[in-house]
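Yeah, one chain of the complex is gone here, protein chain that is, but the others are all in their spots.
After this line comes chain A, so read on.
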Amino acid sequence: MRNIKPIISSLLRSKSGPVLLLTQIVLSVAIVANASFIISERLALIDRPSGIAEAQVLSFRVYNFDPAMDLRKQNQQDQLILRDLPGVIAATSTNMVPLSGSGWGDRYVDGPDPETAKSLPGFSFYMGNEHMLNTFGVKLVEGRNFYPEEIKMGPAAKSQTALITKSIAEAHWGDESPLGKVVYQQDIAITIVGVIERLQGAWVDSSNFEYSVIQAVDFGGAMSSTTYLVRAKPQDIAQLKLDIPKALHLENPNRVIDEFYTVAEHRGHSYSNHELMAALLSVMIVLLLLITSLGLTGMVMFNIQRRTKQIGTRRALGARKADIVWYFLTENYVICAAGAVIGVVAASQLGQQLMNHYSLPQLAWQYPAVTVLGLFVVTTLAVILPARRAADIPPSLATRSV
């Protein structure tokens, strides 16, 4: 670093190349820091566990067209048929499928008087019977599952028991157990009988995604089409996609059975935009770093050509090869350090704008810091090879006319 002062003097006296590179580094830091932050936010969203045995849970719809069909009775019969199929671990009808992008939502209050009652967080509203917990493969951490006699039929049924996720309990009651608490859905009093460790809702971008409730209602048969969930080992899923339509058509051929997707496939579809954005931003980061490092390599190579005689002279005056390599590395670090300082400010400003306009969280300081570190590594790699070539310039060049 003993050359730093003359290097700064030299850079200040021939500004155009370094200023261009500085601008490139500032933009790189600002964009790469924010893009990395957005990518990590997206990846963190994608990585959230749903609580469900996603690869084991198969959803499908049954469209009934027979006006004479007793839909509720047929639903009960169909669930029995599904549970009897080889490989099926559990099956239930449902009003919505987790992570599917389509579902129901509601909100409880904690008292009968609307004036004084406090609202619980909004939640994804599952209606299911005593088989739903096992079908999802979710973990009950407190209380109990529904008893069969608690299950009401149809959406208008006045269910009096519910299972809630731990996230709702903690958000409203903190450390206090929610078991036995009575909440209200309009005028219906509902007792909380169990707490589920984790169960996500249908909309991956919802702020209430982690808040879910299962109410003791068998929704199947309430409408002409019914959604079913079947849990089986992943290796049995493909065969079940063939066996389920056969079995249900055998029972009643006047219906369409379609839309077979595992929850894992729903997850892939729901997060596809996030994945696409993360991939595009990753490509952009790589391209930006590549362009910056190529720019730097180009500048160093140009400088070496421009300063060939100067390098020879420095060698003649006593510079070791290592001194020449350090000269170019130091020059790079000076530009990078200036670019990093301005870039961090620019990154923070850009983050602020993104936060204001696109509801992103505030840019964490680690991202500009890691970006700057990464940039130092990338630019070192970009400079080291041409710098070593420069160090090979012989001192005898000082006496030649070049």
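Keep this in mind: a contact is a pair of C-beta atoms (placed from the backbone, for glycine too) under 8 Å apart; a residue touches a chain by one contact, two chains touch by 3 or more; residues count from 1.
Assume contacts and distances are computed from a predicted model.
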| item | value |
| --- | --- |
| "SigE family RNA polymerase sigma factor", "Cbb3-type cytochrome c oxidase subunit I", "Ion-translocating oxidoreductase complex subunit C" or "Putative ABC transport system ATP-binding protein" - which is the UniProt name of the missing chain | "Putative ABC transport system ATP-binding protein" |
| Residue among A:His131, A:His274 or A:Arg314 that touches the chain left out of view | A:Arg314 |
| Chain A, residues in touch with the chain not shown (by the definition above) | 2-3, 5-6, 9-10, 13-14, 309-310, 313-323, 394-396, 398-401 |
